[in-house]
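Shown here: the complex without one of its protein chains, the others still in place.
By letter and in written order, the chains are A, B and C; residue numbering begins at 1 in each of them.
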Amino acid sequence: MFGDYSISDLGAILAMQGFAGLILFSVYVLMALGLAIIFGQMGVINMAHGEFMILGAYVTWMTSNAVQHTAPWLFPGYFFIAMILAFIASGALGMLVEWALIRHLYKRPLDTLLATWGLSLILQQAYRSIFGAREVGVELPEWMMGSWQATDSIQIPINGMFVMGLTILITIVVFYILFWSSWGKQVRAVVQNRVMAGAVGINTEKVDRYTFGLGCGIAGIAGSAFTMIGSTGPTAGQLYIVDTFLVVVFGGAASLFGTIASAFSISQTQSTLEFFLSGSMAKVITLLTIVAILMVRPQGLFALKVRK
Amino acid sequence: MSDETKPGLKSPLRRKLLMGMAALPAVSMLGRPAFADVPATSAVNTTGLAVTDSEVTVGILHSVTGTMAISETGSVEAEKLAIEQINAAGGVLGRKIKFIQEDGASDWPTFAEKAKKLLVNDKCAAVMGCWTSASRKAVLPVFEQYNGMLYYPTFYEGLEQSKNVIYTGQEATQQIIAGLDWVNKTKGAKSFYLLGSDYIWPRTSNKIARKHIENHLQGCKVVGEEYFPLGSTQFNSVINKIKLTKPDVIYAIIVGGSNVAFYKQLKAAGIDLSKQALLTISVTEDEIDGIGGENIAGAYACMKYFQSLDNPNNKAFVPAFKKMWGEKTVIGDVTQAAYLGPWLWKLTVEKAQSFDIDKIAAASPGVEFKGAPEGYVRIHENHHLWSKTRVGRAKADGQYELIYETADLVEPDPFPKGYQ
Amino acid sequence: MINSRFFNRSELLGFLALAVLLLVILPLSLDIFRLNLVAKYLTYAFVGIGLVLCWGYGGILSLGQGVFFGLGGYCMAMYLKLEASSVANTKIQSTPGIPDFMDWNQLTSLPFFWKPFHSFPITLLAILLVPAFFALIIGAAMFKRRVGGVYFAIITQAIAAILTILIVGQQGYTGGINGITDLRTLHGWDIRTDHAKFILYFVEVVLLFGCIVAAQFIRLTKLGRILVAMREQEDRVRFSGYSVANFKIFAFCAAAVFAAIGGAMFTLEVGFMSPSFVGIVPSIEMVIYTAVGGRMSIFGAVWGALLVNFAKTSLSESFPQLWLFGLGALFIAVVLAFPNGLSGIWADHVQPRIDRLLASRKSKSAAGMIADGAPAE
Partner (left out) sequence: MLVGHQPKDFLLAVSGLTVSFDGFKAVNDLSFYVEENEIRVIIGPNGAGKTTVLDLICGKTRATSGSIQFRGQELTKLRENEIVQAGVGRKFQTPSVFEDLTVFENLEISFPRGRTVFGSLTFQRDDTVKQRVEEVAEMIFLKDRLNTYADQLSHGQKQWLEIGMLLIQDPDLLMLDEPVAGMSVSERAKTAELLNRIIKDRSVLVIEHDMKFVEDIAHKVTVLHQGQILSEGTMEHVKNDPKVIEVYLGH
């Protein structure tokens, strides 16, 4: 298929294709970070993760409408407000859910899966009742649309760069929170030994609640960012959940670094395959490869070797 | 939060009120038909359908829950509007239409199950319903077995014809061929890139498009063909391929939520639809609502109906629809086709002077509806509709402006020779 | 002596109650339409019985039972489709004698893997063996490497997703998203008539009781006790000299076969098969039915499938909006408050009262014991 094209054309395509992979990578990281915290650190299988993302998307949509109606001059920058609101909304809902549901199930991880699936059904119907069954379109400020003309033949989408920048920022913040802040140390202490952590005066209940809230909040931001490239409907969250779990599991559930590495390898594989095969087959082959690798190496790419 | 941004909250309430009002005259007329020439029930209903002296029951069978609810809501609304209008105009053979609505829940066996309920338990004289081909395929054996009548509104891939179904949407050739001819003639398009969601309608449609491009359009070729899983949101790779192959026309049959991702990413990748021709047969005004008009402005759609059509029928239809379902609602091609269902049924019943399914099936060919919002339509022997093919260009406000329409009605051809 | 009888008293009552309900009460009181609905619900009971064995007893939660349900269903559908696609029936096609969707997709001959499905005995074998073989491969790969719990659940879910995309994508061979539709006759016998539906219902109920008895047999052998033991103390079982992986593979394969029988019956009862029964959502729903009925109880799984589906039909007829709220809430309630589902409630609250009423001095029933034990994890 390359016969008819000049070297510079191919170079441009290669660059843009690499960039497409990077955007996909950012998307996966955004989706998976929140889950990596909830699943990897707390062991909770949150099947409603997609619905928390969609909540962020709806918050963004509402903010965009509100800003357009009340303060149009703010519109170019509304996205930042929307993301903060999305974080707060999803995080708050997450903490409520942790309090009402999850905290009773820490000893039964598989049951969290079932309970959160029930929750996801309720949330989906709630979105449908509140926002209607149709998809909603979020209008973006003009500066976020279009692309940056790097060279004559290379165009890079601005919202893609925005998503990438956002991903880097959020990753840094998450790493800071979990690995350098004192609260992060508490989280890790609780993860490693709940009883001991309680004994040394850590309020484990509070740590659990805020950790869950943080994970859900990040999902909210991810949902907010997705309105730039994807759709927002009551059931859109379901589309993401398997991919997200696979990214986290493939990376090695307990390792945030693994999550990022796995998001990178999966996204690059998929976007390369997509170029040579049809979208459907690319997806099948990517998923099959992940499953096959997980069968050989069940602990994922990066597993902490622990003494059992 | 203004009320306008929450159509979902508003419409159910309004719907209840309207339904209540619609019921009033029906109650007052109970027992004694208003029109003098009402034929006896025993004469018009020989097969035990739910027809009384004053009422006739039809079914509405669409998904109001699940993933397909997004698409099917409009059809339900249009069918209810048509029924209300028919009742206001005196009903069918002097009988008010009463409807029973069932939820297919986006689940094909549920469709089959509910179809059976509507036919067997409720004895519905006709059913307006289904949206996806899968749901239609699931209910088809039920309608054939229990001899029911289905009015199916969606444009679809063709390859089907049944005595028990009236297809009020276009089959594939009606939507595709005229559009390709037009883009070839007026835009001088020679190379086409075919895209679609991965299921039967896009695949069959693209197959017809490919055959037409390769066999019937001089010097034209297909430079790429790609399919994506339903719900896919990643199109950057194919957009790069499009940039590489520089086709004259992108021919896109992407459905549902994927559309939003596709058009947003297309725009973000710097493809300007006012310069790069894109022809779609899957994006109606309904979908633009989700995609955002600014993302798709400039694209061409090939349909039989646009909300913006300028004819007297449509000028009455659009305000009536908005009055019933809210100012913010938009009306797409399928919604209009769904609106045709109850009317065509009424006209057929009156032509046959009977509710019997066999008589309706026999009387259907040749039935004309002059009041259709899309203009004049007529039922073909193969139970599809003769209708015009139109091309519209998407505007930033979410509406299409009409660019081209065929001079005559296009004949439906569900089993097109040379295209299979 | 414990377990000396095949069913203890309460199980025997449960068996008889179910038999009376399914074989006498429902056929007499329901019209054929409703009876066919019950038959559809019961196909999920097969999956539920398998899940009780592998999840309730073995502690292996599979979120991919739809795969096996679908494999069984597709095997049956392929046979029926071939029968419906006789040359006489398909003479308007460009290639008569092959299924209509293949013709639409330009296939000019029957793909090789369809050919065995001309034969009914091979089809029956395939319904049992194809899913079992598939489960064996997945199970061997995962359990030998000690992938379990959450990871197993997620990987099975991914497999369900992969299979769905494949079936949808390869529509020339599989019928795509529409599935395999318009099935008519089984060995020349029209399965669409009321009479056939009536007979099929009884065939299915008999098969269901067969599966219940088979599951009960497995449960009562030492293998059943090893499954329970494994769920609690996997290492202890290992250090008692058992290959834990082999037992898990067996439980998973058995569950797959039960699910496949359900799937094959589903195809017969409903008249078509499509990828929407293979994916993640139906797979999780099947787990829900089982959890609601009681993951530890074979009868509970049957009741769960019946009641949840019945509620789904009746609620969605009258309150379509409320249905998902109700289902979600029901499910959360079951997980939070009644981990052993309806059968747990029965064993904890109803059965003791009956026992007291009967003033029976017999030792606690096995079902009651299980309900008293620790939850599955």
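Points to keep in mind about this one:
The definition used in the following text is that contacts are C-beta pairs under 8 Å (C-beta built on N, C-alpha and C of every residue); 3 or more make two chains touch, one makes a residue touch a chain.
Note that the structure is predicted; figures quoted are calculated from it, not measured.
From the options C:Leu107, C:Leu129, C:Val203 or C:Ile218, the residue with contact to the unseen chain in the full assembly is C:Ile218.
Touch with the chain omitted from the figure is made, among C:Val237, C:Leu268 or C:Val287, by C:Val237.
Residues 2, 218, 221-223, 225-226, 228-229, 231-233, 235-244, 246-247, 249-250, 363, 369-370, 372-374 of chain C touch the missing chain (whole complex, contact as defined above).
Criterion: only the chains that are shown with their structure count from here on.
Touching chain A and chain C together: B.
Using the mean of the Cα atoms as each chain's centre, the chain most removed from chain C is B. A count of C-beta contacts for the chain pairs B-C and A-B puts A-B on top. Computed from the mean C-alpha positions, the centre of chain A lies at a distance of 33 Å from the centre of chain C.
Chain A and chain B have Cα centroids separated by 36 Å. Annotation for chain C: residues 165, 168-169, 321, 323-324 touch two or more other chains. Contacts with at least two other chains are made by residues 64-65, 198, 227, 229 of chain B. Partner chain A is touched in their complex by these residues of chain B: 1-2, 5-9, 11, 64-67, 69-70, 73, 198, 226-229, 231-234, 236-241, 243-244, 256-261, 264-265, 267-270, 286, 289-292, 294-295.
Across the complex, chain C is touched by residues 64-65, 102-103, 105, 107-110, 112-113, 116-117, 120-121, 132-134, 137-138, 140-141, 145, 157, 159, 198-200, 203-204, 207, 227, 229-230, 415, 420 of chain B. For chain A in complex with chain C, the residues that touch the partner chain are 39, 43, 45, 47, 101, 104-105, 107-111, 113-115, 117-122, 124-126, 128-129, 238, 241-242, 245-246, 249, 278, 280-281, 283-284, 287-288, 290-291, 294-296, 298.
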